[in-house]
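Note that one protein chain is taken out, while the other chains of the complex remain in position.
Coming up: chain A.
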Amino acid sequence: MKTKIEIAGVSKWFRRDGQEIIAMQETNLSIEEGRFVSIIGPSGCGKSTLFNIIAGLMPPSTGRVLADGEDIIGKTGHVGYMLQKDMLLPWRTILDNIILGMEIRGVPRKEAVARAQPLMDRYGLKGFGGHYPAELSGGMRQRAALLRTLLYDRDIILLDEPFGALDAQTRLTMQNWLLEIWEDFRKTVLFVTHDIDEAIYLSDDIYVFSGRPGRIISKISVDMPRPRHMEDTVSASFMELKAHLLDLLSGKPSAHIS
């Protein structure tokens, strides 16, 4: 399969109080087109730093970042980016929020609405276009935020703990909803989470980061068949992988040798 994102020798340093602090150790990732890739790791391990670098919001100290073979260091607009906070503008209706990306790119409103409407109808926001974000539940707001990211129309989507603030029930619904969208659009998804279940359930590949300063300690491919179902989350192999990941994250040495 074609490599979509290539991250080679990327690290990030800061200088603070005259001391050099490492935020992320040299990282190599290569993400294939159309894959669902998760990154898990303890908080403060540099996951968000990596995302900011890929999104072009922050230059790395070393290394390079390629998307489709093109250098995208310091260049924004190559990837769709979504955060844990929905970041919907409170004074805009859901519809106007969803078409924000297109509006910024200069797509005429009529055309933007024509593109947004069927997606909203199909992905559970039917009839909510005229509502304001404050009138919707957290799950609905995240749906709107994700549709906004989708309509930005980039092949690569970065999701930074998008369901982190949702309750367990809503989170499950949203995970299935996200998988449905992903199956339909086949975008390359890079997904940050610290929920191990979520990572296994959603991903093709999982990268495990160590604690601060972050580096990749393991790469695991999940080849459980798709579409996945809730029953899969209690299957033997799911449990085994979960145990393995827990060992990795808690820093048990046995996990590295296996």
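Here is the rule we go by: a contact is a pair of C-beta atoms (placed from the backbone, for glycine too) under 8 Å apart; a residue touches a chain by one contact, two chains touch by 3 or more; residues count from 1.
We adopt the following convention: contacts and distances are computed from a predicted model.
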Undepicted complex member, UniProt protein name, chosen from "Cell division protein FtsI", "NADH-ubiquinone oxidoreductase (Complex I) subunit 5", "ABC transporter ATP-binding protein" or "NitT/TauT family transport system permease protein": "NitT/TauT family transport system permease protein"
Hidden partner chain, touching residue among A:P59, A:P108 or A:G251: A:P59
Candidate in contact with the missing chain, chosen from A:I5, A:L125 or A:V222: A:V222
Missing-chain contacts mapped onto chain A: 6, 8-9, 11, 13-18, 20, 28, 30, 59-64, 66, 216-224, 235-238, 240-241, 244, 256-258
